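Complex shown without one protein chain; remaining protein chains in place.
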Amino acid sequence: MSKDWPLWEVFVRSKGGMAHRHVGSVHAPDAEIALRHARDTYTRRMEGVSLWVVPSASIIASDPRDDAQMFDPAEDKIYRHPTFYNIPDDVKHI
Amino acid sequence: MYTTELQKNAQVQNLEDPAKLEAFEARVAADEFIEPKDWMPEAYRRTLTRQISQHAHSEIVGMLPEGNWISRAPSLRRKAILLAKVQDEAGHGLYLYSAAETLGTSRQEMIEALHSGKAKYSTIFNYPTLTWADIGAIGWLVDGAAIMNQVPLQRTSYGPYARAMVRVCKEESFHQRQGYEIMMAMCAGTADQKRMAQDALNRWWWPSLMMFGPTDDNSPNTAQSMRWRIKRDTNDELRQKFVDITVPQADALGLTVPDPQVKWNEAKGGYDFGEVDWEEFYAVVKGEGPVAKERMKARREAWEKGAWVREAAAAYAEKLAAREAA
Partner (left out) sequence: MPSLPPIRPEDEEVALKTRPGGAFDAPVDEEHRATLFEMLLRLGDDSLILGQRLGEWCGHAPSVEVDLSLANIALDLIGQATHFLNLAGEIEGRGRDGDALAFHRDVLDFRNCLLVEQPNGDFAQTMARQLLFSAWQKRLFDQLAASSDERVAAIAAKAVKEVAYHEELAAEWVIRLGDGTDESRARMADGLDWMWRFVPELFELDEAAADANGRGLWPDVDLLRTGYDARLQTVLAEATLDAPKPQRPILGGRRGHHSEHLGHLIAVMQFLPRTYPDAVW
């Protein structure tokens, strides 16, 4: 039984000024063909102005089992948010 | 991002930890999304892999009955529309394979399961397309039934599946309308065209009702799937909804639904209708549908005849990598 091509993750910039967003994946033998497959699969309806493809195996993802140590420590740093500070209403432009 | 490759590193959970299971069920019940690397019960992973890959296979096999008419579409406009629609189905198959792959099964394994007859796909695609009206009937009835199934799945619990369904539903919005438009043209046309239209409805009506699957009494896994939000309505609920919506559409075309028992029931606020031929349904599920052998032969041939292309491109990629390394 013959093999399938490797997997690539596809990111599309929907329009100028927006960041590339993950939209899915394609199988392709190499980067050039991966770009073309991504174009033919994910931008058939003018969904994008720019494409990235990345070998799926190259993506390093955080482990959900580490969620607590990765993300919870940010929870109580409320002083990072502007609403933490009380400024009288009559003080403007701040 | 979430890939087969990554999943291979994930630990296999053989014995479900009751605490994890409870936390998982609570997340699903709270309408949270489950993402690929999150812990999930094996049964959830298995059921989802089965469901999403079946869905993907259905899209890919579903290209064949309509593809049968691309070369014979009766106008340039119809040809372009049909080609675009069948192409969308290839795209949808691809989105869904992508989503299923995040659960740890490679597309190749899924395709092999399809070709060996182990994996199933929608029974509807085992019926032949005989006339151009069948292309109208498929868009109208088959896509209509599919949309009914798919729209609620945009809120399914598994993130990649839900996102794929959002994309699929957005793109499919034109599919049903183009089918109905074909039927309208046929029904407003010559006697030959009307005959084709009625005949297509006669042949596709019951298989369309079968698309919703066995009756609720015979769907033992429905309760669990609904709790997990990988199914949002029961088979019979969706079937009823489909009949209620479709009968008036047939009336508008001047066509007759091939079921003498179809009758408006004021009390339940819906149509009564006859019993699906379940013997036929199970025969088609088993792979005995009228053109099941043709469909599988076409898919296997495409894959096998394409093997040398895939191998050549892979060999070239290796050469490229070697050249770059040198």
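Here the chain labels run A and B in written order, and each chain numbers its own residues starting at 1.
The working rule: contacts are C-beta pairs under 8 Å (C-beta built on N, C-alpha and C of every residue); 3 or more make two chains touch, one makes a residue touch a chain.
Please read all numbers here as calculations on a predicted model, not as lab measurements.
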Revision key, fill the gap. Given B:W264, B:W278 or B:W308, the residue that touches the chain left out of view is B:W308
Revision key, fill the gap. Per the whole complex, from B:W39, B:W132 or B:W228 the residue touching the absent chain is B:W132
Review point. Of the residues B:L76, B:A267 or B:A325, which one touches the chain left out of the display?
Key: B:L76
**Study point:** Touching residues (missing chain, whole complex) on chain B
**Key:** 60, 63-64, 67, 70-80, 83-84, 86-87, 90-91, 93-94, 97, 132, 182, 185-186, 188-190, 192-193, 298, 301-302, 305-313, 315-316, 319
Point to revise | Absent-chain interface as seen on chain A, which is shown | key: 4-5, 26-29, 32-33, 36-37, 40-41, 44
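Here is the rule we use: only the chains that are shown with their structure count from here on.
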Review point. So, what's the distance in Å between the C-alpha centres of chain B and chain A?
Key: 28
Check your understanding: Across the complex, what residues on chain B touch chain A?
Key -> 1-6, 35, 37-39, 87-88, 91, 94-95, 98-99, 101, 106-108, 111-112, 163-164, 167, 171, 303-304, 307, 310-311, 313-314, 316-317, 320
Point to revise | List of chain A residues in touch with chain B within their complex | key: 1-5, 7, 9, 22-27, 29-30, 33, 41, 44-45, 56-57, 59, 61, 63-65
